[in-house]
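I have a structure here, written as structure tokens, and I will follow up with some questions on it.
A single protein chain has been omitted from the complex, and every remaining protein chain is retained in its original position.
Naming follows writing order (A and B), and every chain is counted from residue 1.
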Amino acid sequence: MMGSLAVIWAIGRKDLLLEIRNKDVVVAVAGFALLVLVIFTFAIDLNQGNAKLVGPGVLWAGIAFAGVTGLNRAFALEVEGGTLEALMLAPISRDLIYLGKALGNFLFIAVAQIIVIPVFAVLFNLVVFRWEMLAISLLTTVGFSAVGTLFAAMSVKVRAREVMLPLLFLPVVTPLLMAAVESTGHMVNGRSWSDMAQWLQLAVAFDVAFVVVSAFIFQHILED
Amino acid sequence: MVSQAPQLAVKAEALVKNFGETAVLRGLDIELPTGEVTVLLGANGAGKSTLLRVLSMLTQIDSGSISMFGADIAKNGPATRALTGSVLHSPMLYADMTVRENLMFFAEMYRLQNIAERVAETTAQVGIEPRLDHRVRTLSHGFQKRVALARSLMHNPELLLLDEPESGLDNLSVARLGRIIDDYRSSGRTVIMTTHIVEHALELADRAIVLNYGKVGLNSAFPSRDKDEILAAYSSTVTAQ
Partner (left out) sequence: MNKVLDLLDPLLILSAALMGVALYLIFIWVPTETNQGAVQRILYFHVPIAWGSMLGIFVVSGSSFMYLWKKNERWDRLAVASAEVGVVFGGMMLLSGMIWARPVWAVWWTGEAKLTTALILFFIYVAYLMFRAYFPPGAQRQRLAAIIGVIGAIDTPIIYFAANLWSQAHPPIITGPGADADSTLGSDLGTVLLVSTLAFTFLFIFMVQTRYKIRKSEDDLVELKRSSSASVMTGAS
């Protein structure tokens, strides 16, 4: 058990080390999401309470779209040098590879959000530095990386994988996206935890279901 | 020598692998005893690399069965992989990590205990110590290949799978590789390799198998004696293309 956790952590830490050297993924995700936010500040008149109405949707749509590009990039990096196959040669079960890669992706998207959410607060003039935001963000990021890692691994051999990944990823994560948008909406309107409880429960259910199923199913994906 | 039948390192039966309309393995059977160096020969597309990928568990067969050291690999994935070390076409290293970082990382993947020691031993074996702290991106292909070889030796595998290991290596490194293979044989371990230096390989190997379009065309346990026959079978698979 401890051995498995060490392997998962080693893969995640390795991804982080490469990311610190290359800045391939986080910069892409954060940059893309920030651009979405900025474009929406022009597209929508943010003066009359509109920010509270559309802000949460813009934020999470931006992170979802940006996240897809990041997930694509992150897995492509592992495949281009053939290193995914090197991991497959190791005497570890495939679910550990999945969990390690998902951990790496979780860290990338989380770090990108640390950049994006404060900018969102400034541009949309909303209060977001609250525990609710942290909970929503964590739950959403877990689900995004669980589903995204699975589909990114599946899409690597597809021609036009840049198109394929969002087509698979976005419909499947819609419930999670709804949960994130609605909870954030409750939060910026100053409502309490109990108002968003159902949505947060939904997000937890989504996360648990997809982490477990993906880890279980991953053994069918890698070998050609 | 005891007269009991030696344990088989690899026993593969009726292996079939198709990629769409291309049949790569067409009911291939092989039995390789432990302690032998086997060289696989055949034209491009004969199935050599696919066979090595199947034995390394990177490619799933469509049908057939494989056991290594008596265990079905489909049911004992991680345990079997712990017994094999592979060097395939690409070096499969993280380009933006140093040689040492790569080896340390993979040592963790192999769950080795005395990581620093093993890294030092294997890097000395393949002669890559001078550039341990260079990033892989800056190294030549041949050097990267040696790093990959070091990785495959780190966990002291019982079975070494080498796909054209000499490609990109200088003469000194080829000689080192020859010593490693001899060392494997003399310690009772098993090597399966493909090669493009056929004549040299036939002197080195205990067994030569010529693959002809996804099946065993010829299996000789005396490669140095059957040299002419093997070369004839090999060149006929090449001209058939």
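Going forward, contacts are C-beta pairs under 8 Å (C-beta built on N, C-alpha and C of every residue); 3 or more make two chains touch, one makes a residue touch a chain.
All values derive from a computational prediction rather than experimental measurement.
Asker: Could you tell me which of B:Glu21, B:Asp133 or B:Asp228 touches the chain that is not displayed?
Answerer: Here the residue in touch with the unshown chain is B:Glu21.
Asker: Please identify, in ascending order, the residues of chain A that touch the omitted chain?
Answerer: Residues touching the hidden chain, for chain A, are 147, 150, 154, 157-160, 164, 167-168, 170-172, 174-175, 178-179, 182, 198-199, 202, 205-206, 209-210, 213, 217, 220-221, 223-224.
Asker: Residues of chain B in contact with the chain that isn't shown?
Answerer: Residues of chain B in touch with the missing chain: 18-23, 26, 60, 62, 212-215, 217, 236-237, 239-240.
We adopt the following convention: only the chains that are shown with their structure count from here on.
Asker: Any idea how many Å lie between the Cα centroids of chain A and chain B?
Answerer: Chain centres of chain A and chain B, defined by C-alpha means, are spaced 39 Å apart.
Asker: Of all residues in chain A, which touch chain B in the complex?
Answerer: So the residues of chain A touching chain B come out as 3, 6-7, 10-11, 14, 17-18, 21-22, 81-83, 85-94, 223-224.
Asker: Which residues, counting only chain B, touch chain A once they are in their complex?
Answerer: Residues in contact with chain A: 56-60, 77-82, 84, 86, 88, 90-97, 101, 105-106, 108-111, 151, 155.
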